[in-house]
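Every protein chain but one is kept in place in this view of the complex.
Chain naming follows the written order as A and B, and within any one chain the residues start at number 1.
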Amino acid sequence: MAKISNKINQGNYFEDFSLNQKIVHPLPRTISEGDVSLYIALTGSRFALHSSDELAKDFGYEKRPLDDLLMFHLTFGKSVQDISLNAIANLGYAEVSFPNPVFIGDTVRLETTVIGLKENSNGKSGNVYVHSIGYNQKGQEILNLKRWVMVHKKNPQTVLGLNSVPSFEKTTPLPKELNIPTVKSVDKQLTGGEFVWGDYEVGERLNHIEGITVDDSDHTLATKLYQNNAKVHFNDHMMKQTPMNERLMYGGHVISMVRTISFNGLQNAQWIVAINSGAHANPTFAGDTIYAYSEIVEKIDTPRDDIGLLRIRTVGLKNITPQEVESPFEEDGKYKKCVVLDLDYTVAILK
Amino acid sequence: MAKISNKINQGNYFEDFSLNQKIVHPLPRTISEGDVSLYIALTGSRFALHSSDELAKDFGYEKRPLDDLLMFHLTFGKSVQDISLNAIANLGYAEVSFPNPVFIGDTVRLETTVIGLKENSNGKSGNVYVHSIGYNQKGQEILNLKRWVMVHKKNPQTVLGLNSVPSFEKTTPLPKELNIPTVKSVDKQLTGGEFVWGDYEVGERLNHIEGITVDDSDHTLATKLYQNNAKVHFNDHMMKQTPMNERLMYGGHVISMVRTISFNGLQNAQWIVAINSGAHANPTFAGDTIYAYSEIVEKIDTPRDDIGLLRIRTVGLKNITPQEVESPFEEDGKYKKCVVLDLDYTVAILK
Partner (left out) sequence: MAKISNKINQGNYFEDFSLNQKIVHPLPRTISEGDVSLYIALTGSRFALHSSDELAKDFGYEKRPLDDLLMFHLTFGKSVQDISLNAIANLGYAEVSFPNPVFIGDTVRLETTVIGLKENSNGKSGNVYVHSIGYNQKGQEILNLKRWVMVHKKNPQTVLGLNSVPSFEKTTPLPKELNIPTVKSVDKQLTGGEFVWGDYEVGERLNHIEGITVDDSDHTLATKLYQNNAKVHFNDHMMKQTPMNERLMYGGHVISMVRTISFNGLQNAQWIVAINSGAHANPTFAGDTIYAYSEIVEKIDTPRDDIGLLRIRTVGLKNITPQEVESPFEEDGKYKKCVVLDLDYTVAILK
């Protein structure tokens, strides 16, 4: 009889976390041209700044920077095996910011501090609140985020009495100065859209016309590319034994699809400055067609002549067009079954 | 109540085009190593010149040039949102040429002139004829093509009386000098095929033995990679409400699959010099297995010692082997249901 090894990392349970604990996540990743091409192939992203070195020079960059969400996924994916391998649910994001641009050839890594721990009343699980910071190879911050997940307890009998919940800002505090070069001269025929900061109004709603169907290979390729190894996305055999009955799409891929769909109407909003909050209202599965609409929540001016900010709420839908959905909520205040994402974020857009 | 925005680009309708109109397409694209690898993964292409820098040097290049069809898709994809987002059908191609090679690191873009407009007698649609030219970052022409598409009218009542139809050459005029370096010394063991220009005969038919099945993820990944956003390829929810009932494969991906399949028998035909005409005879859907056969239509000599030209007709089939299909046509002259592509093109091949 073989001796069964205890060298398998089973992931952390609620009891394994401690307040102020610091975690260095494994798998620093050198970002390549391949990652960028795959991101376009997997999402259909068309934001022009990230497609062309020549256009990036017009924008004031030396070469095309990485799409903020691609960088997010590649960096964030590393935290799964330490934070959320045994997660029951990703409960929320807050104060997500992108302090410095990332380029092909950069190597990104992630570190996390546990900032809150709250035992749930059922005794079976607890919420873990973390603050994660991503760095490039020069040690510069490239990602800063807080999130909280519900994690199983190893031993439901033990009562730990932990009840430390951090407070979060409703919107990510904006930096004093945007880390975006001065835009030199951009031909709006090349970005694909004529509308700029001054054209948008608070309360305006954009019903994006594109719908994109996602298949199993698409979302699993994306999630494997990010080296995110959460089992629910990959293991159909295991999922067949759960009420979901199939592989669940990585929520980050839903965010990327929705951002891609929002291109038509927001073509000049090339930068995500902050994600203020986000909810994965319902799960997404292979075969679902993703649609989206966006509402302009707030216009934030900057001292700059070239760039202004828009706070946007983009709602992701499945298998229904935006025209058919006036509000994401049912009358009882719960999300409608067709809503897969409710994202509150701030973009920079050409003036 | 939110104010519904009018900032969404709904695409151009027949009335939106005017004769001699010039369109600068958005999304210049820097071509990367990732695009090249994805093209191989998505098509299985095995033409050796595009696989190896070392072999490309034997061919007289500094490094491996891009596969002509990959360049075509990446450049052409940009025109969809302006020309064919509301297209009913892609009616044809003519005079397609590849004036200069493209390399990894180059940035390509596309401009179009409207060269013809013909209102259809039913009043509901019209044909738009365009001449598109692709450029690299140095302003050199890298693609030159004409095509025509049938586009919906916004208002079927309005009669515009447009009836301007350009004439096209039956075959693309050949350049005086091929833009292909002098071949240094190529080991035909490395290209995978022993046959050269002198070995082929007019009338010879090659029944290619490979068949490749295409799945939804394959063709949608390819089409998203090209940033071609034609809705029929991506939106299963929408297509379910049409007679097709599912996503339609991008015709360009069919051309690439057929070209890949033609490798076995035409291994030394590394360059596409021209596409003379092409018809997507029937639609292709996920699950179809593509086969192909090629007929040598014409042998065209050149003053060069290293390279000759072959004009080839390659017929793409679905779910039937070439041995079973003597002619692509039914007795009434219509394409058989199994024919998905009828391509007339000119290749350069080693002598």
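Brief remarks on what is shown
We take it that a contact is a pair of C-beta atoms (placed from the backbone, for glycine too) under 8 Å apart; a residue touches a chain by one contact, two chains touch by 3 or more.
Predicted, not measured: the structure shown is a model, and the values here were computed from it.
Of the options B:G139, B:P173 or B:G203, the residue whose C-beta touches the omitted chain is B:G203. The omitted chain makes contact with just one of the residues B:N120, B:N264 or B:T302: B:N264. The chain that is not drawn here is touched, among residues A:H50, A:R109, A:R259 or A:K318, by A:R109.
Annotation: of A:D236, A:E298 or A:E324, A:D236 touches the absent chain (contact as defined above).
The residue from B:I8, B:L27 or B:L55 that touches the chain not shown here is B:L55. Residue-level contact of subunit B with the missing chain is found at 32-38, 40-44, 46, 48, 51-55, 64, 187, 189-193, 195, 199-201, 203-213, 215-218, 221, 264-265, 267, 287, 289, 291, 295, 319. For subunit A, the residues in touch with the chain missing from this view are 2-5, 7-10, 24-30, 32-35, 37-38, 81, 107, 109, 137, 215-217, 220-225, 227, 229, 231, 234-238, 247.
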